[in-house]
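All protein chains of the complex are present and in place, except for one that has been dropped.
So, chain A:
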Amino acid sequence: MEKFEKVQGVAAPMPLINIDTDMIIPKVHLKTIKRSGLGVVLFDEMRYHDDGQENEDFVLNQPAYRETEILVAGDNFGCGSSREHAPWAIKDFGIKVVISTSFADIFYNNCFKNGILPIVVEEEHHALLMDDAHKGQNARMTVHLEDQQITTSDGVVIEFEVDPHRKHCLLNGLDDIGLTMEKDHHIDKFEDHAGQARPWV
């Protein structure tokens, strides 16, 4: 996995709450057997009209936000399905950071597995960041993972929490499976023990 470095740029505002995984990527696009190439259908039903033309009103179709790497979204972002196609589409579009007041659990986990940093902030900070995102073109926000800080275009610094293990993996681009396989002997031991205690499993 690619190492996560500092992200700096215009952030796109999506204040709607409960943006679900069907909105992020409708199921017609789940039929792929690959992980790549889904960026073009991110937010498909909001982003395009029925005839396939872009909906000009949709935030990511506006000139300031077409290449955004940061999304500031409403509460409970990513609720619904476990489809990892949602973070794959987000990543493929080029978004590396999603900021909200809360995330659905599975989506939140899925982000880290794909080099995306989901950041939970307090409501008051969220409002500030949403305002900053609304400023568009010239308002560049900075997300610094090492320092766990977001800096707004006005220079206001907001600190955020992230699990140390996940931070370490993101910063170093580490693959979970490889790390777990190093603990193989613990799994062997568990299987021996559990096999005796619960042989019917």
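Please note the rule applied: a residue touches a chain if its C-beta (ideal position, glycine included) is under 8 Å from a C-beta of that chain, and two chains touch if they have at least 3 such contacts; residues count from 1.
Here is the rule we use: contacts and distances are computed from a predicted model.
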| item | value |
| --- | --- |
| Undisplayed chain, where the name is taken from the UniProt record, one of "Amino acid/amide ABC transporter ATP-binding protein 2, HAAT family", "Peptide/nickel transport system permease protein", "3-isopropylmalate dehydratase large subunit" or "Cation/acetate symporter ActP" | "3-isopropylmalate dehydratase large subunit" |
| Sole residue of A:V7, A:V59 or A:C79 that reaches the chain not shown, by the stated touch rule | A:C79 |
| Contact with the hidden chain (one of A:I106, A:A139 or A:V162) | A:I106 |
| Touching residues (missing chain, whole complex) on chain A | 15-18, 20, 22-23, 26-28, 30-35, 45, 50, 74-76, 79-84, 87, 102-106, 109-110, 113-114, 163-165, 176-177, 180-181, 183-184, 186-187, 189-191, 194, 198-201 |
